[in-house]
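With one protein chain withheld, the remaining protein chains of the complex are depicted in position.
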Amino acid sequence: MKIQSLSKFKIPLNFRSRSLFIVQLWRFVNAIFFSKSPQLMYGWRRFLLRSFGAKIGKSAIIRPSVRITYPWKLSVGDYAWIGDYVDLYTLGDITIGRNAVVSQKSYLCTGSHDYASENFDIYQKPIVIEDGAWIATDVYIAPGVTIGRGAVIGARSSVFKNMPSGMICIGSPALPVKKRVLKHS
Amino acid sequence: MKIQSLSKFKIPLNFRSRSLFIVQLWRFVNAIFFSKSPQLMYGWRRFLLRSFGAKIGKSAIIRPSVRITYPWKLSVGDYAWIGDYVDLYTLGDITIGRNAVVSQKSYLCTGSHDYASENFDIYQKPIVIEDGAWIATDVYIAPGVTIGRGAVIGARSSVFKNMPSGMICIGSPALPVKKRVLKHS
Partner (left out) sequence: MKIQSLSKFKIPLNFRSRSLFIVQLWRFVNAIFFSKSPQLMYGWRRFLLRSFGAKIGKSAIIRPSVRITYPWKLSVGDYAWIGDYVDLYTLGDITIGRNAVVSQKSYLCTGSHDYASENFDIYQKPIVIEDGAWIATDVYIAPGVTIGRGAVIGARSSVFKNMPSGMICIGSPALPVKKRVLKHS
């Protein structure tokens, strides 16, 4: 049986959308200033991310332990939360809506490989978390997935397909199981 | 469809059971003295945790890479083990019994949110791991769960309900599958 050959693997031209110099600069700024900033300095981290081309909304709460591969491919809406140790693997674009929550340890993965290609070609597909959705803790979201407005993805789920708006979705692979109903207060 | 509004989210009064000053002091002590201590200094880490109000039994083995949110909500019995990169997310109380084992990368999560509330209310529920139970590697335990005496939770399982004493339990969601029988030696 023939197997993949990695010696001829190549990253496609402009895959990162920025020069290697900017990529290295972000890694340095992240290591020294972003990841080591005290938890309460949310404004400082929004400023750093915007400086590298991220679109970050008003009062968005992003913890210092969040890992962001390329900030220029990230968009976070007003009042959204990104919890501790979340991994935003932005080979492709990640868009997180207003009032959306991505809880700690969740992993949004926009990159993968074509396992049928001889040189293990890399590709990226965007991820969208719509307004008011909640990705609970330690959830995996696969490349190309959209999570609908106000949906809830239960803790430890793995999501490989789009999930509909306003539904509670759980499991691996995640499936919608019931409606989310907001109480009147 | 109406969605959650995070701009009015509030942590309930006394949710942390200590002042923000003590919380920050623990974060500092953890970063400098606990998480960077050499692996063999088990006595030193027991001392640090007890200084912050944790109940830690005789000879309990706790690795430096263990993450403990609020030590004053943690109780660990004699001879218990807590492995590398275990996450003890103690928004609520976590009680780990005598001779119990929590293996590396497991994640005990006592906090969550009410997804039906308009302001995404936070809550906490305690977790109890009874004497002699074994939480194998990379297991998730949800808020409010009790693992019975001597039970085994298999590697990579996710536990959302109480598990009975003396049973081997596996899967996501975890289910009891057979009795645990100790050999005579």
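We call the chains A and B, going by the order they appear; numbering starts again at 1 in every chain.
Simple rule for what comes next: a contact is a pair of C-beta atoms (placed from the backbone, for glycine too) under 8 Å apart; a residue touches a chain by one contact, two chains touch by 3 or more.
Remember, predicted model here, so these are calculated numbers, not experimental data.
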Legend entry - Touch with the omitted chain, as defined above, among B:S7, B:Q24 or B:Q39: B:Q39
Legend entry - Hidden partner chain, residues of subunit B it touches: 39, 59, 79-81, 99, 101, 104-105, 131-132, 134, 136-138, 149-150, 152, 155-156, 165-166, 168, 171-172, 180-185
Inset, instruction - Over the whole complex, note the residues of subunit A touching the chain we left out. - result: 1-7, 27, 87, 89, 107, 109, 112-113, 115-120, 140, 142, 158, 172
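The criterion applied here is as follows: only the chains that are shown with their structure count from here on.
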Inset, instruction - Please state the rotation angle, between 0 and 180 degrees and to the nearest 5, that superposes the Cα atoms of subunit A on subunit B. - result: 120
Legend entry - Between subunit A and subunit B, centroid-to-centroid distance (C-alpha), Å: 26
